[in-house]
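Before we start, here is the structure in question, set down as structure tokens.
Missing here is one protein chain; the remaining ones are kept as they sit in the complex.
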Amino acid sequence: MERSLPYRPVSEHVARTPWWRRAAAWADLHGRREGWLAFILMRLTGIGLVFYLFLHLTVLSTLARGPQAWDAFIALARSPLFVAFDGVLIFGMLYHGLNGLRVILLGLGVGSRRQAELFWGAFVLSIVLTAVAVRMILMMG
Amino acid sequence: MWIWQALSGILLTVLLVVHMVANHFVVEGGLRTYADVIHYLSNPVIFLLETVFLMVVTAHALMGVRAIILDLGISPAADRRLKAALFALGTLIVVYAVWLTGSAVLRA
Partner (left out) sequence: MRTLNLCILRGGPGRPAAYQTYRITVDEHLNILDAVQKVWATQDPTLLFRHACHHASCGLCGVRVNGRERLMCLTPIAEFPDGATVTLEPLRNFPWVGDLVVDVKPLMERMAAIQAPYVRRDELTAGGEEGTRFEDCIECGLCMSACPVVGSDSAYLGPSPLAMIKRLLEEPRGRDIRSLCLLAGDAHGAWRCHSVMECVEVCPSHVDPSQAIGWLRRYLILRGRRQPAEAQRR
């Protein structure tokens, strides 16, 4: 059965604006509160994690090049700079995951009046768990 | 779309914990040496689990990329092309990674 679409209005002034100007406006922090902060962090961590996925697969390709290449990478992974990178990465994963649960609740209409508290909960919990994880990495040496 | 992103996200939180625990805590001190990693991956159950994890991660990541591009309001035709391109990219990623780890395990 062919369905005829109902009329959908389009904002012409938005359509005329170049795409990069519209994308840049997501970062417009003028007069924003927690909800926007949660959104922009979600977007940034999401983009970062996509890049990390590619990086991770590149690193795995050393597996194909045999034990020497792999062990050289592991030695690199123990450097302080790398542990700092791990910290950022772990925070990104935790925040994206915990705020993801918040977005699922809010997206189904649950808890919108508590959204700011939920954001701070997810944010603080991510920082605490990141600190725990980095401590564990350092102790494992 | 949103619903798939939500479902794969929930699945990922579980799979990511499994992935992290299995890689870093099951063997004392975590998987470090080449031999450790190969031994770990040569368990078929683990290999399957890691493959499923990789597929869900890839799908979630590329659906996220599409969501961001859709926020810029592209035409239905452009969306169809985008979907095809992202699907091809996702397939490529999964096939490449499975080939990579699979051949390393087989060689060992």
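Chains: A and B, in written order; residue numbering restarts at 1 for each.
Note that contacts are C-beta pairs under 8 Å (C-beta built on N, C-alpha and C of every residue); 3 or more make two chains touch, one makes a residue touch a chain.
Computed from a predicted structure; not experimentally measured.
**Q** I need the residue numbers on subunit B that touch the omitted chain, in ascending order.
**A** 1-3, 67, 70-73, 79
**Q** What residues on subunit A make contact with the chain left out of this view?
**A** Per the touch rule, subunit A residues meeting the hidden chain are 3, 5-15, 22-23, 25-26, 28, 30-36, 38-39, 42, 102-103, 106-110, 112-113, 115-116.
FYI, only the chains that are shown with their structure count from here on.
**Q** Taking the mean of the CA coordinates per chain, how far is subunit A from subunit B in Å?
**A** 16
**Q** Write out the stretch or stretches of subunit A touching subunit B in their complex.
**A** 14-15, 19, 22-23, 26, 43, 46-47, 49-50, 53, 57, 60-61, 63-64, 66-67, 70-71, 74, 93, 97, 100-101, 103-104, 107, 140
**Q** Under the definition above, what is the set of subunit B residues touching subunit A in their complex?
**A** Subunit B residues touching subunit A: 2, 6, 9-10, 12-13, 16, 29-30, 32-35, 37-38, 57-58, 61, 64-65, 68, 71-73, 93, 96-97, 100-101, 103-104.
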